[in-house]
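The complex is shown incomplete by one protein chain, all other protein chains being positioned as in the whole.
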């Protein structure tokens, strides 16, 4: 199980900001979330959404270990 | 009598920073000080020395009233 | 210090602490960003960070600033959570031997923080809440250093 975090408007769309997801790769996690919640799936596929694996931005797919933290980050707004 | 003030190195050259001088124009005050103390006279004639009459910079000679404050200002260094 | 806080802070207390005991620092520049009331247009600003990640990303830029401007020290405190008008949002302090470097580093850090730092910003106004993106001016300001 990976810990999945949603930030900014993604959390508002999903109605949650943190949960566990049973999947072993980044794109599999995204597909799993999209299958459950198409509106969230659309929001995750929007331009500019980045994925951080264990607090490091990753481009493309990557395997996800059992204790991993996966965060979906919409475009950052600055403070 | 005008109150005469010396600032910066002018005060060190003269050995005083404030005194009364009996003269009725700026250049007369300067000549009076120079006659008494040639080293101060030379310092007052150095390039960049400005004269303030009642806290306003004056260029050239000007009459000096009895309660006037006359200040000799060497080049300003900033803070 | 690079830190996030949910509490109201006093920028002056941070500056006092930052200046303490300096013997070779000639110049300390600071910037304090304050939430503006916008004449009632924005009632509450809400900032979300990614704890750990956000501080680490800001720390990378602070290290860039240290190297690029030869700083002696940097301090950054950023509010998260709900921020009322008049409350400080961010405090940046930079210390260097001379003023040009301290000013430029502070300016550089603020441009980064306002446009690219990992925050997500929501404005709660009279017409409801909305997520906001950086202004074009913020992107243009940040691009000056590229």
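Letters A, B and C mark the chains in the order given here, with residues in each chain numbered from 1 onward.
We adopt the following convention: a contact is a pair of C-beta atoms (placed from the backbone, for glycine too) under 8 Å apart; a residue touches a chain by one contact, two chains touch by 3 or more.
Predicted model only: the values in this text are computed from it and were never measured.
What are the shown chains that the omitted chain is in contact with?
Result: the unshown chain touches B, C.
Just to verify: which one of C:4, C:28 or C:83 makes contact with the chain not shown?
Considering all chains, including the one not shown, the answer is C:28.
Considering the whole complex rather than only what is displayed, give the residues of chain C touching the chain that is not shown.
These residues of chain C touch the chain that is not shown: 10-19, 21-39, 85-86, 88, 97, 99-100, 102-103, 106-107, 110, 114, 141.
Provide the residue numbers of chain B that touch the chain removed from this figure.
Residues of chain B in touch with the missing chain: 5, 7-9, 11-12, 52, 55, 71, 73-79.
Rule of thumb we're sticking to: only the chains that are shown with their structure count from here on.
Tell me the chain pair with the top count of C-beta pairs in contact.
A-C
State, to the nearest whole Å, the distance from the C-alpha centre of chain A to the C-alpha centre of chain C.
27
Averaging over Cα atoms per chain, report the distance between chain A and chain B in Å.
76
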